[in-house]
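Below you'll find the structure I mean.
Omission of a single protein chain aside, the complex is shown with its protein chains in their original locations.
Showing chain A:
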Amino acid sequence: MPRMKSAAELEEFRQQILAQRDADQPCFTLCSGSACHATGCGPVAAAVEQELEKQGLTGKVRFRRTGCHGFCEQGPVAVIYPEGICYLKVKPEDVAEIITETIVNKKVVDRLLYVDPTTGEKATLENEIPFYKHQQRLILGLNLEIDPQSLEDYLAAGGYQALVKALFEMTPEQVVGEVKEAGLRGRGGAGFPSGVKWDFARNAPGEQKYVVVNCDEGDPGAYMDRSLMEGNPYAVLEGLMIGAYAIGASEGYVYIRQEYPLAVENLEVAIARAEEHGLLGQDILGSGFDFTVKVHRGAGAFICGEETSLLKSLEGMPGEPNARPPFPAIKGLWNKPTNINNVETWSNIPLIINRGAEFFNAIGTEGSKGTKIFSLVGKVNNTGLVEVPMGATLRDIIFKIGGGIPGDKAFKAVQTGGPSGGCLPADLLDTQVDFDELTRAGAMMGSGGMIVMDEDTCLVDLARYFLGFLSDESCGKCTPCREGIRQMLKILTRITNGQGKEGDIERLQDLAETTRGASLCALGKTAPNPVLSTLKHFRDEYEAHIHDQRCPSLSCKQLIAFHIDPEKCRACGACLRKCPAEAIDGGKKRIHVIDQDKCTRCGSCLDACPAAFGAVGKLSGEPVPAPVPEEQRAIG
């Protein structure tokens, strides 16, 4: 296919693709996102290709490897079209059966269906699974229809219609106006209105302007940007081009984490394909609009998610932030006006242009419009990516979609907003998830990480964990951030080691205020949030650590001990064999005993002890009972 030189040629090409496709043709769709790779989609894909060939179905049945479907815990995920039958945890040995039974004989393979853990009911179709049923997947849903390396798939799904509309039917001002009216706010964390930001860059003086995609998704526990870039890079590029047209930029950069190799690969393929077809380069579709994109891989620095640091890094310098103003919209990359948006923000642009601002701003709440993708992870039954309209409650997300907390454990808190976000306790579960409500509750939207914690998670330790992360990632340029975080971390480490002192809580609060008030960039300004929000809602846990040397969640290693209940031990030897420290003494028909001096508190014994016995337990804040006397250790 040569370069397309007009909108009409693009439309003709799309019609050709659609004419070759039959909506009723069976299609084996296999999720091939990073998480499904980790659970083994590679061998499954090989099995599909082999089996299709063996049964003489190659060409008759489509096989599509797509980006992330979202239900990562249950991967590899396969969906069989046209019916939309969803199979989970598919193994290579299941493939022949799926093809023979479902694709050829049109029968459902019962054992691969989703089973609701609470009701025991099975779900055949993807949209019957509770995890999917309560979502509104306007952005992520496209992942299922597209092989991320296939431009044809993206065009068949209606791709580049928004670009054509913007280039040929709208002025740049109208595009900016539409985004403003849609009420789209930046999905990267700060929630700044995107249209307003575009306007700044558009009105800034200067010939040369840049647009940048921020895919330096550093928040631990968040991976929606990776999944969008991996699963549908064309949509990000289309959004970026529309933005470039609106702002008056002719060059774009994608800043992407090196830790996301598949996303880099798919993006590079997408750029090459778009260039070949004239969807990037000079005089795109004969409109006179020129645009090129370069990929810049990040080399591992959390701070580069901050926009001024990201720009420094793009220039080949260490990613250290600058004071704002001047904002990048005025003085950005190489001192030229630059507009930076996050991956999810750019992915929303084609939708807004296609469906119009009114469609978009009808979804969501007063101040936050559209949908938001969250990565629902941690101690929750259904983990994965979840897209819901703004304004959904935390309870709906965690319990309706996430299926609640595994085992018989109780919900304790949910952490939103990444390392500098906050923890919300059970009584705030009815909080609506939007930019302003979360901030009001003491947390923040951030990029959309949502980490669920049960009663076993110690929140003092969690605060320590986040401060450790931030201390490591602070670039060190300004003192309040560099030193403030370090001192807070020292105190928290002491507390979790059982060496907390009177006055530690006050010292933490004091340091938190200084760090928040005096740091240069958002990393330092928000770094105290994990401390402040856990202190606000879980102060009693801090006090238990400091005053009683007790970890109420039985999690802080220095404050717990493992103990075998002599009444329950059946001398099965499971713990003894697994103990890496050889700290367990026992034998045939002899009650096992843990030598507390040798024990490294790794917890292997607790994992190993059969649930039916439940003999191994944890203690904190109380003395370990003396070992059973030798003569009483025999089991009858």
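The rule we apply is simple: a contact is a pair of C-beta atoms (placed from the backbone, for glycine too) under 8 Å apart; a residue touches a chain by one contact, two chains touch by 3 or more; residues count from 1.
Here is the rule we use: contacts and distances are computed from a predicted model.
Trainee: Since a chain is absent, check the UniProt entry for it and pick the matching name: "Branched-chain amino acid ABC transporter permease", "Na(+)/H(+) antiporter subunit B", "NAD(P)H-dependent oxidoreductase subunit E" or "Hydrogenase expression/formation protein HypE".
Mentor: "NAD(P)H-dependent oxidoreductase subunit E"
Trainee: Thinking of the whole complex, not just what is shown, which of A:61, A:301, A:460 or A:478 touches the missing chain?
Mentor: Final answer for the missing-chain contact: A:301.
Trainee: With the missing chain put back, one of A:39, A:266 or A:471 would touch it. Which one?
Mentor: A:39
Trainee: Have a look at A:84, A:206, A:220 or A:566 and name the one touching the chain we're not showing.
Mentor: A:220
Trainee: Taking the full complex into account, find the residue in A:350, A:384 or A:480 that is in contact with the omitted chain.
Mentor: A:384
Trainee: Which residues does chain A use to touch the chain missing from this display?
Mentor: Given the touch definition above, chain A has residues 34-35, 37-39, 72-73, 75, 217-223, 226-227, 258-260, 296-302, 313-319, 375, 377-379, 383-384, 415, 418-419, 449, 451, 453, 457, 462, 465-466, 469, 473, 475, 557, 578, 580, 600, 602-604, 607-608 touching the missing chain.
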